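As you look at this complex, bear in mind that one protein chain is not there, while each of the others sits in place.
Showing chain A:
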Amino acid sequence: MSTRLHSVTKSFGDLHALQNINLEVKEGEFVAIVGPSGCGKSTLLRLLAGFDRPTHGEITIGETMAANASEALPPEKRSIGMVFQSFALWPHMRVQEQIMFPLQHRSSKKMSKNDKQKRVEEVLSLTGMTAFADRMPHQLSGGQKQRVALARAIVASPSLLLMDEPLSSLDAELRSAMRQEIQRIHKHSGATIVYVTHDQEEALAMADRIVVMQNGQIEQAGTPRGIYYYPATAFAATFVSKANIIPGVWNHSTFHPFNRSHTFWEKPKVAPFFQKKSIFPARPDELILIGEVQKDGLQGVIKNVQFQGTYIQYTVSVEETDLTVHADILQNFAPGDTVTLQLKESSIKGIGLKQA
């Protein structure tokens, strides 16, 4: 049962929150929607949930028409589960009552009381909350609340599980643990997930497919590796792979950064967007620094050094442009050093996505 958006537009007065969105989420797929705040990703989620109605276009879930400009199936009639950024646990209900709630109101009404209780227990153990079944929300930690929210969202086995920045109110360590949890639950339940986040790392780590959004439009949709290594636009390159955008001249698949005719950067599979705009997307790990000054090389001056443990992050100034480079830990440059920048060998060959 796949979920489809056909040319969906959503406007709030003059503000176009979503413009002509076409997207299909396949059954069992984990799709992450990433983008900066205000890009329309949460609006998209609210449309999928049924809290809002599109201005144009239509949304189908499976074979049913969920919403178009004139009618919309309300959220309670859709087979969805939702995890909120604020957890949204009802303060007056025990953990197991929260999880029982969707079973009492969804089509699972036919389930016997016994089966419902069994299902609650199953989900409690899946999320590791069995010991906390009788707790009230205010007696739980942030991570535990998130588990309950997750359990509540999946208990009725919804066709579509919606997650709205579910990890952003947790601290870094817990976030990483919850990522694993969500991946495990996805695998175990086979649920279709639409996951909204502004954190590209979260999206890269968990999703089958990433949808990059900006200004109410889809910039690029593809696998995490596809987008990371082969961004289609400058925005996707900077937002997902944190790439430097370097000006220069393209000659077929050869790039001359900063118009240096003697410097050749090969990039066979670059998106036409970059050739058209005469720019090159270079990830910090794609660039290498060489200490000796080469006559025809691309020279820059080290402006800032940040030791990161596994690598060192340099800010290198080339012709007034600041570039970020993640260099090997064995190299040591100090601010003020002059260095030569080169493109990594592996980057030229390209990374085969098939075996990835």
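Note that contacts are C-beta pairs under 8 Å (C-beta built on N, C-alpha and C of every residue); 3 or more make two chains touch, one makes a residue touch a chain; residues count from 1.
Definition applied: contacts and distances are computed from a predicted model.
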item	value
Among "YtkA-like", "Acetyl-CoA acetyltransferase", "Iron(III) transport system permease protein" or "Nitrite reductase large subunit", the UniProt name of the subunit that does not appear here	"Iron(III) transport system permease protein"
Touching residue (missing chain; options A:G28, A:P75 or A:G297)	A:P75
Absent-chain contact - pick from A:G57, A:P137 or A:P257	A:P137
Options A:A49, A:A237 or A:V325, residue touching the unrepresented chain	A:A49
Residues belonging to chain A that touch the chain removed from view	12, 15, 17, 37-38, 41-43, 46, 49-53, 70-76, 78, 80-82, 84-86, 88-92, 101-102, 104-106, 136-139, 152-153, 156, 162
